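Got a structure for you, written out below as structure tokens; questions coming shortly.
For this view, one protein chain was removed and the others were kept in their places.
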Amino acid sequence: MAKKVAIIGASGYTGGELLRWALMHSEMDVSQITSERFAGQAATKLNPNLRGFTQLAFTPVKELKNDVDAIFICTPHKTGAQYVKQFFETGVKIVDLSADFRLHNKDTYAKYYQEHPHPDLLQHAVYGLPELHREEIKKAKLVACPGCLATSIILPLAPLVKAKLISVEGIIADSKIGSSAGGAGFDISTHHPERQGGVRSYKPHGHRHTAEIEQELSAINGAPVSVGMTPHGIEMVRGIMSTVHVRQTGKLADIDLWKAYRSFFTGSPFVRLVKDQQTLYRYPEPKPVVGTNFADIGWELDQEKGRIIIMSAIDNLVKGSGGQAIQNFNLMNGFDEKMGLWQPGFHPL
Amino acid sequence: MAKKVAIIGASGYTGGELLRWALMHSEMDVSQITSERFAGQAATKLNPNLRGFTQLAFTPVKELKNDVDAIFICTPHKTGAQYVKQFFETGVKIVDLSADFRLHNKDTYAKYYQEHPHPDLLQHAVYGLPELHREEIKKAKLVACPGCLATSIILPLAPLVKAKLISVEGIIADSKIGSSAGGAGFDISTHHPERQGGVRSYKPHGHRHTAEIEQELSAINGAPVSVGMTPHGIEMVRGIMSTVHVRQTGKLADIDLWKAYRSFFTGSPFVRLVKDQQTLYRYPEPKPVVGTNFADIGWELDQEKGRIIIMSAIDNLVKGSGGQAIQNFNLMNGFDEKMGLWQPGFHPL
Amino acid sequence: MAKKVAIIGASGYTGGELLRWALMHSEMDVSQITSERFAGQAATKLNPNLRGFTQLAFTPVKELKNDVDAIFICTPHKTGAQYVKQFFETGVKIVDLSADFRLHNKDTYAKYYQEHPHPDLLQHAVYGLPELHREEIKKAKLVACPGCLATSIILPLAPLVKAKLISVEGIIADSKIGSSAGGAGFDISTHHPERQGGVRSYKPHGHRHTAEIEQELSAINGAPVSVGMTPHGIEMVRGIMSTVHVRQTGKLADIDLWKAYRSFFTGSPFVRLVKDQQTLYRYPEPKPVVGTNFADIGWELDQEKGRIIIMSAIDNLVKGSGGQAIQNFNLMNGFDEKMGLWQPGFHPL
Partner (left out) sequence: MAKKVAIIGASGYTGGELLRWALMHSEMDVSQITSERFAGQAATKLNPNLRGFTQLAFTPVKELKNDVDAIFICTPHKTGAQYVKQFFETGVKIVDLSADFRLHNKDTYAKYYQEHPHPDLLQHAVYGLPELHREEIKKAKLVACPGCLATSIILPLAPLVKAKLISVEGIIADSKIGSSAGGAGFDISTHHPERQGGVRSYKPHGHRHTAEIEQELSAINGAPVSVGMTPHGIEMVRGIMSTVHVRQTGKLADIDLWKAYRSFFTGSPFVRLVKDQQTLYRYPEPKPVVGTNFADIGWELDQEKGRIIIMSAIDNLVKGSGGQAIQNFNLMNGFDEKMGLWQPGFHPL
């Protein structure tokens, strides 16, 4: 029998995307979606793509019923922690897509966000990147889904950090990201005439996702890893392309990287290594992964400069949030990791 | 047991899209894909989205084996007819996506294309628009898939023509279409700097799809229907928005149109009537149908001018070609029309 | 000596564009720009393109000094009329870019907008389309600049209406327009993820510009002309492409249209007739006119359907507002119509 699930804060882009995948999932039965602002309105009012697929309407969170097997939390940070607190003791499985339980250290959380409202719960959360924590996720009651930029930067770096192939100092992650990553909230910066065709470095340094990137890579490394991340909003609705510039620790051959990546991602169906000789799409690009849960990863050795240019591409709303949440849900429930997510992208798109 | 199918001319965008859907279809087993130009190369070289979903490589058509249940022909016109001729007698079911068997009248075909190479076969072909010819398609051996623009214009007009609600003189169809409709072939007109952000009326009148539009609507009307069609290439890869301007025959009320549309499309799961009061997406738009087999149709009565503005939106590569081909395949094989096609779009995209 | 000018309501896109052209104009000296909301802030805060070209800051309108030769009003309708009232008696030349003085008939104004606040002034206003009213503009104290869509639809129709070559019933104007036409105000409909790549028929009928289009064409015709206008927001920031579908009154030849257009636009430097045999840009398109004051006009006869497809392209912020305002200013001051405006567009753009 399918699992009953509820989505809290379902009126944003993350919640909408999660709802889309959940509706098509053979083992999920979405019983409730909440939104304070849009309470009483049909989900299809905000999600025209779902016309014909659901009759669900948003309800206020206070009307949420307890008879669910899993809860997905798609609210902003701080609010997320409150719902985790509220439901954690009920035993329901929780997938939290807010930022509140990604960081294990409450001081780091305080530095990047604010004082943590429920630091006692931090110890129960597993960082929900299946390629790194698959076994813990299977047993977890509370999974904290990674940030979209973090996903696109941790995945390509983890194998090389683990294999000690690169310098852990001075890593540069230069990311290009679509406008949907900013969410459904709007202001002058997202006004079409101002945003269209632009390249905007909206946060050249100190982006919050830096904290979780460094947490995860440092854990793998057994010592601090430092990543300078600079995201750029570019003309694209969905998609992230992260170009990660690292220094080789010694003279590497291409085969060394193939080995490190293949070894690390064995058993991880949603990571594709993309490095062809001649095709147009010989490196990862966002377009072929839009609408999918894949993370495409490729690289090139620059022997003259002793560096490696690593490229990774994901759909920020799928592998970067809603799809990854379902991947975690699948693992937490003993389902095949790919269930309901095994879809190719579109070409051309 | 799944049906074995082959795709002839699979290296274009239509063939690639068809392949995508066929690979995900539970009752289809794609055994062969042909391309002369790319023979020997992997399908994923042209379709980076399909990495991880197929090991198929293109073969030359002469190596095509006979042991298939259905053949999809995705070649340009004229070439299409030759393959239909070649396979028609073998008894295999044929879905032809070229333009060669859409027109019943060989003179009309000659006027818009060239002399028909195999006019004797025209009588066997059914025009593959399920919403108009569902029962004939179920019994057909040869189905001719409609053009993408034609699909987007016939569907919104058919119910009103049938119900005699509009003048059949001076209908204007002003279409906006994405660049993928031109196919994988390129020239200066599709060069990104020249095509990006443009609005180009590349064929203000006399577009070939006019012939099939008038054929189908005239048949419904029992008398000639005249449609002036003007397509515009706009900034979009996938998608067609057709705005159809017609005159009311008498004073109509909104309910008259609702009745005509609802009645006509009962039992047609892929047509959605979109006409809301307040939402942002209150009329059809291409974005919510991209990646889907839906045709969204809406309208507005302009009582002051005695006209109706009808809007329809499809994905030219899905409902406009590859998806519709599978919809026809499903019908020809007695499957549920929706099989393998029941997917919502993405929002935002 | 250069004329001193002030711009009221300068913080919007129309005001910003006007400021740009005015700063580069050899006979204009912009002494004041007003904005209530941005009072005290530098013009370059909203117009990053003007860095290095002006030190002007916005002032509240109450601080506006009287010692100017001309005032440009760039506020929304209703507010525009108040400023016209305030300054009309001072003898300063007024170019009003709001909609308040475009319509001669106060009842028509009331139907499309609201009760007119100062109907007594209507008789003093000249409709500021130089190609139609050049001589009156030269003598006018108050010029009402046309709407952007209206400009793109009146210009291609006027010569054919005047020459009695087309039916004045059932004209269809299907326009495609960029997002900047909606102005600097934002809401969910202009949020980049919702607006990007879309085709949105936001006002299928009854658009306000219909009133001025019919007013101007009816005056030329000496009898009512009816135009059904349907604008679509498409993926573009600047630019309008209007495709106008009309019926021929008799059997026309191409030369008949050439004659009508050439005759009408003799002496109008900003109208270019674009109708080539072979080039890629053989019809008008927005891209080559972006950033210019040109209106490109072309057409094709559809003899089979007895119709004409007329295409016109302008930059909504230049010929559609700020540039046309300066063209009017030039005429009102006895300057060369082209002064400060004679700039080609960019290719590719």
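Per-chain residue numbering starts at 1, and chain names A, B and C are given in the order in which the chains are listed.
The rule is short, and it goes like this: contacts are C-beta pairs under 8 Å (C-beta built on N, C-alpha and C of every residue); 3 or more make two chains touch, one makes a residue touch a chain.
None of these values were measured; they are calculated from a predicted model.
For the chain missing from the display, the contacting residue among C:Asn47, C:Ser152 or C:Ser167 is C:Asn47, taking the whole complex into account. Within the full complex, the residue among B:Ser35, B:Asn49 or B:Ser180 touching the omitted chain is B:Ser180. Across the interface with the omitted chain, subunit B contributes residues 13, 178-180, 184, 186-188, 190-193, 195-197, 235, 237. On the side of subunit A, touch with the chain left out of the figure occurs at residues 170, 172, 174, 176, 188-189, 193-194, 196-201, 204-206, 226, 228, 230, 232, 234-236, 239, 241, 243, 245, 247, 280, 283, 285-287, 300, 302, 304-305, 307, 309, 311, 313, 348-349.
Residues 13, 16-17, 20, 23-24, 45-53, 180, 237-238, 269, 272, 274, 276, 279-281, 285, 287-292, 294, 296, 343-349 of subunit C touch the missing chain (whole complex, contact as defined above).
In this section, only the chains that are shown with their structure count from here on.
Here B is the chain whose Cα centre lies closest to the centre of all protein Cα atoms. For the pair subunit A and subunit C, the distance between mean C-alpha positions equals 46 Å.
Chain contacts: subunit C has residues 188, 193, 196-197, 235 touching two or more partner chains.
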